[in-house]
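Encoded as structure tokens, here's the structure I'll be asking about.
Chains shown are a subset, placed as in the full complex.
Each chain carries a letter (A and B) given by its place in the written order, and its residues are counted from 1.
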Amino acid sequence: MSALMSVPVAGRFGDFGGRFVPESLVPACGALASAFAAAWADPDFRAELDDLLAVYAGRPTPLTPARTLSADLGIELLLKREDLAHTGSHKINNVLGQALLARRMGKSRLIAETGAGQHGVATATAAALLGLEATVYMGERDIERQQLNVLRMTTLGATVVPVTTGSRTLKDATNEAMRAWVADVGDAHFLLGSVGGPHPYPWMVRELQRVIGDEARRQSPYVPDVVVACVGGGSNSAGTFAGFVDTPARLVGVEAAGGAAMTAGRPGVVHGARSMVLQDAEGQVAEAESIAAGLDYPGIGPEHAHLGAVGRAEYFTVSDTEVISAVRRLARAEGIICALESAHAVAWVLREAGTPLLPTGSRVILTLSGRGDKDMATLGAVA
Amino acid sequence: MTAKLLVPYLTAGVTENWLDYLLAVQEAGADAVEIGLPFSDPMLDGVTIQESSDRALARGATVASILRDVRGVRDRLRVPLIAFTYANLVYRPGPAVFCRELADAGIRGLIVPDLPLDEAGEVSRAAEAAGVELTLLVAPVTPDDRLAEIVSRSRGYVYAISRMGTTGERDALASSAAALTARIRTAQQRANPDGRLPVLVGFGVSGAAQVAEAGRAGDGVVVGSALMRRVLDGATPHDLGAEVASLRAALDRCDQEDSADRTAYAEVSGHRG
């Protein structure tokens, strides 16, 4: 099983992955793959990153027993607390790694796409820390519903560019970011926020996020029965799964019902990789529709497509309504307000505990990918 | 006549009468026409072609409807058509099916900007089997060895991306265009000194001056955003024909000035003659 998660040959995860990018980007992707491989094998680079993760980003994040919910649901639930990481989500793990890499490659600018704004905030943060410029592309619709994060990015000195095309969400922001990269591929590093995109991104981002799973594995008193995480592009889940893929633990990814590439999509090519994609019969990419801006994305990282195809991981969906009550229930039971994205994983556990999918007595590790401050306005509006 | 090639780009389905634009540019002297099959996420296109694609999709244009349209005017078409679209539209039905459908509609070539050399195998085989020419793209940043490989695998033309960036009008033509076409010719010379594919220069070419400059650099030029901008702004097929005619004239002028180093592309291109 562990071979599933190793370095993908030619950027492939089984039938998925690859590098479907304009010729103008091919050399840059190649250079990035080599640079990351070299850096990842370089103990100095690893040490610098580990140090930043510890003294700057607050790692390790705790593994918190959810005592009340566990008792209520008849399971043992442990929460991996990425909500406590600096900037408020797991996104910082990836961003610090890539920003260090960009500096090592002599780049002066970071370009990023963002949905919920967490990746944008993390990118702006790393740029400030390392003295790089940052330009963040964000759909107009996401700008409206994630005002807090827009203010955070500009306070950090980043330029936020509103994207007005298509569904005005993450998919379109990603298109714009890639266009911007094509135009400045020499000076800019495209700091992709999840495990999608052309090789080496799916592999690199999963490696940078595996700290979640590796830590949880070390912190947990046992190998759990089930490991569960929400899935947007799939980075927090990929990072979590990486720590458990070689154990008997079941791996569960939870998608937004309105953005369920695994559950409702078909194989396709978007944003540089072959993976599962929400699309119509002709191949036009569908617009995702979820209350969680970070899951409002019609694609998913290719490794998930592969893990799903070979049956190593299972994928389910939950509805916006379930998600809203999950945020509230977790808040009231455990005193933790998680992000709407993360609440997808919680909602699945709440729904399935005691069913054959999650039998009573199950030991569960759930990654809380981020905190919910950014979502308070949205939640207030549906109160 | 062996002039420089003028290849206008049109987003298929952008208006109800899009075929009138197609026929008008043919009459105005196009040597071939790229027709864009609109895709929801045109990653390599600038605002103008994004907007035309969105408009076509909003009108309900589909690959099937566009190919039906094309079949309808088949007997009036004298120049080759080249489909320009993104990989997902090719993979959804499958490359074999997709390419056969192009061929059935009489479409001669295919350009897929997000399908680089390394990923092109399956589509390339399917295109060949269907008798469709899969044209590959070369960028200013493409290294020499890779460039040679692309040149040898490209069919119909070699597409030289004139600048780093998306499609769309620019104030001036990048100097990288001439450098790139020179590198491509060197590679062609080395591989097959006796015959070679025409090199088309595209991405951000607009206006008579840039067309002439691009024409001098390569064997021909693709003009897309500059034309689609006019269509979006309400130009009639007649207006667009006049625009293309003026580009044709500019290109021919440059061609005459430049005739010394002209290539006998008619002999190597499957598209003319």
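Simple rule for what comes next: a contact is a pair of C-beta atoms (placed from the backbone, for glycine too) under 8 Å apart; a residue touches a chain by one contact, two chains touch by 3 or more.
These numbers come from a predicted model, not from an experiment.
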Ask   = Which formula, in the displayed labels, states the number of copies of each chain in the whole complex?
value = A x2, B x2
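Just so it is clear, only the chains that are shown with their structure count from here on.
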Task = Let me have the rounded angstrom distance from the C-alpha centre of chain A over to the C-alpha centre of chain B, please.
result = 38
Request  = Enumerate the contact residues on chain B facing chain A in the complex.
outcome  = 39-44, 46, 50, 54, 57, 62-64, 86-93, 113-119, 136-143, 146, 150, 161, 164-166
Inquiry  = Under the stated contact criterion, what part of chain A meets chain B in this complex?
reply    = 10, 18-24, 26-28, 165-166, 171-172, 175, 178-179, 182-185, 266-272, 274, 277, 279, 281-285
